[in-house]
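Each remark here refers to the structure printed beneath this line.
All protein chains but one are shown at their positions in the complex.
Every chain is named by a letter (A, B and C) in the order it is written, and numbering of its residues begins at 1.
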Amino acid sequence: MRLERISDLSKRAYRSMDTMNKIKELISLMNTNDLAEIEVQEDTFRIKVRRSNGVQPSVLPSHQLPGAMEEGQRLLPRKDNFLEIASPMVGTFYKAPTPGAEPFVGVGDMVDPETVVCVIEAMKIINEIKAELSGKVVEVLVEDGKAVEYGQPLFRVFPLSPEQTAQAQQR
Amino acid sequence: MRLERISDLSKRAYRSMDTMNKIKELISLMNTNDLAEIEVQEDTFRIKVRRSNGVQPSVLPSHQLPGAMEEGQRLLPRKDNFLEIASPMVGTFYKAPTPGAEPFVGVGDMVDPETVVCVIEAMKIINEIKAELSGKVVEVLVEDGKAVEYGQPLFRVFPLSPEQTAQAQQR
Amino acid sequence: MFSRILIANRGEIALRVIRACRELGIETVAVFSKADENARYLKYADDKVCIGPPPSEQSYLNIPSIISAAEVTDVEAIHPGYGFLSEASHFAEICESSNITFIGPSSKTLQLMGNKSQARKVAMENKVPVIPGSTSTITNQQEAVSIAHKIGFPVLIKASAGGGGRGMRIAHNDASLANALAMAQREAETAFKDSSLYIEKYIEHARHVEVQILADQHGTILHLGERDCSLQRRHQKLLEETPSPGITPRLRGELYTAALRMAKAVNYTNAGTVEFLVDRDGKFYFIEMNTRLQVEHPITEMVTGIDLVKEQIRIASGEPLKYRQKHVRFDGVAIECRIYAEDPDNGFRPHPGRISTYHVPGGRGVRVDSHAHQGYEIPPFYDSLISKLIVHQATRQEAIACLKGALEEYVIEGIKTTVPLHTKLLNHPNFLNADFNTTFVEGLLGREQ
Partner (left out) sequence: MFSRILIANRGEIALRVIRACRELGIETVAVFSKADENARYLKYADDKVCIGPPPSEQSYLNIPSIISAAEVTDVEAIHPGYGFLSEASHFAEICESSNITFIGPSSKTLQLMGNKSQARKVAMENKVPVIPGSTSTITNQQEAVSIAHKIGFPVLIKASAGGGGRGMRIAHNDASLANALAMAQREAETAFKDSSLYIEKYIEHARHVEVQILADQHGTILHLGERDCSLQRRHQKLLEETPSPGITPRLRGELYTAALRMAKAVNYTNAGTVEFLVDRDGKFYFIEMNTRLQVEHPITEMVTGIDLVKEQIRIASGEPLKYRQKHVRFDGVAIECRIYAEDPDNGFRPHPGRISTYHVPGGRGVRVDSHAHQGYEIPPFYDSLISKLIVHQATRQEAIACLKGALEEYVIEGIKTTVPLHTKLLNHPNFLNADFNTTFVEGLLGREQ
């Protein structure tokens, strides 16, 4: 995390501190917020504090544990305000119950948590996949008949409340 | 830590002990908080303190080319205001021309560039080593009969001008 | 030969199999859990499939997920590595019924040798000495006491389905026997969902010596020498060497014969290991057969020049072995150190974390099998093995000196490892004199506390 500005400090309180106290406060902020640099300029008054840690992040990749999906949690984090329905298993994605049949859902369709959105064939078994969320399908991310892996996004959905969804389904 | 620059100080502030105390405090803050740089400006008053080396040595060793001794340059850089006479070769250090004889020089002796300070035996040949500087010997750094390597400090010398040395030698 | 193989494992052994396949011109599919998704070795596979969340049960032990990954990526075979599903007969069975070759013995062999008391029966039927004890599982405490009195204390209680030291207890008298039975039963039930136990004489001051077997589908069964794995902690091997420095040539020959007899009796195919205990008098006892690749297989590769992983793949594809027993040569001495991310100052608890600096040793006779690298984050979900440092030299003395030097050159910062323990072992007079047994490491650590 890197703060570019100090917005939390009340400007008045800040101005009333003497210079050394300001600097100490800045350093304390840097320490608690893991900052590399602070620069403050007010009228004729300017302070710049920069941390000495010069290690390039490019040299040190992968510094975080991969975000583990918890069991049952198949909804990926929002991207551009959308939710994604992720595959709960490895297998082959089919958008319709049988070849040539109508797809379970398409773009523009409303889904609720119980809506079956696709089937995934794994080990010759057809698994019905439910949406487990409410909203409007805005994109089908996988082609019919393609392999999917665990956690792979299948549909992008604009989230709506169950009530909104129900209303839209009735329309 | 080495201070690279404390510049643009107003003359008034520079004379004031209060300012020096501020700088000392800044440095102390840098040390305890592992900072690289502090810059402070107030009206006509500006302080910038920057740490010279931001790389953690434990993780990233040897980031500088070893300072090469140029040919003939045998005087090591000052340490605590002293100069050192370094060995120009690998061999065995002897403080006197023959075993049991008076040492060439001892602590308190004045040396000028032509003064023979020791001999180094290399490949059965006795090489006379000259001081190549002027001053007063304050420490003999190698024991008689010990091996020395290229560039190894042999004597610590308090530097004096040739005139001062000559005067002292006459006394 | 296969053109595409799925590797149902992770870490150093996944990388080991990727490398072998690359050299054979076989494409690889790596499967991984969410915890391993950023692991560098995955990019050396031709394809990769996420098979589940971090817990092993939902990923590396998730059979439907792995089989499904094999089907969607259209592989011909699965290499199970070691651990995880490598000895799971039901997994091999599902592979067989899905027309995917399981790179290992048949599911029938896995099942037979996977049950310790059945394996023991096979040994007895084939005149391979077993540790005196119950011929079948114990049904009640009275039976256990009566057997213990017959074979004499101390006795060892083991889970029939056991492994890795779980469900294992030593008893020195009637009282501790009752307690040990209860404890072992509970552990076995928890770990293997099978609480059946058996009881045997506890062999004191024993060495653990195992014989590597390689058998094709055309009746050729060979041994590739033995490995001495006596240096263990909590039944986990720390340092292995070949040849065993503590057995006579005659005993060595007897172990080879016994191991080959066992393998022939069960029509063994692929790579396998027959484990023995050897007591102070040079008497040996069959313990179990590991029906898979061993962690310590590299030391055998070093002295024989044979690539065990490639042979596993060739055998599974139906190829016959290209050599016979007389062609197998044993050159010099090889030693392996298993380097774990563990904290020696804290009961050797796994010490996952981020490796901040990583530099491996090199030079003649030094091999490093490791998936670690600078910046690698060791996930807390799995085995803490991060590297196998293997050396091969003409003599044991040179091998030890080489290994000590390599450990000195090895730089692993940011996490705690067993490197200091390995260095201590290598400098210990008992190790240098080859005078040690399976209790040596724990005795050494115990004395320090």
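Following the convention adopted for this analysis, a residue touches a chain if its C-beta (ideal position, glycine included) is under 8 Å from a C-beta of that chain, and two chains touch if they have at least 3 such contacts.
In this text, all values refer to a predicted model and were calculated from it rather than measured experimentally.
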Check your understanding: Which residue among C:Asp174, C:Glu408 or C:Glu442 touches the omitted chain?
Key -> C:Glu408
Practice item. Touching the absent chain in the whole complex: find that residue among C:Arg22, C:Arg166 or C:Lys264. Key: C:Arg22
Review point. Of the residues listed, C:Glu226, C:Glu275, C:Glu288 or C:Glu301, which one is in contact with the missing chain?
Key: C:Glu301
Check your understanding: What residue numbers in chain B mark contact with the hidden partner chain?
Key -> 59-71, 89-92, 122-123, 147-152
Exercise for review: Identify the residues of chain C touching the omitted chain, counting contacts across the whole complex.
Suggested key: 15-16, 19-20, 22-25, 44, 298, 301, 305, 307, 331-332, 357-360, 362-370, 373-374, 393-394, 397-398, 401-402, 404-405, 408-409, 411
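FYI, only the chains that are shown with their structure count from here on.
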Point to revise | Intercentroid distance (Cα basis), chain C paired with chain B, Å | key: 59
Revision key, fill the gap. Cα centroid separation, chain A vs chain C, in Å, comes to 41
Point to revise | Distance from chain B to chain A - Cα centre to Cα centre, in angstrom | key: 58
Check your understanding: What parts of chain B, by residue number, touch at least two of the other chains?
Key -> 59
Revision key, fill the gap. Listed in rising order, chain C residues that touch 2 or more other chains are 356
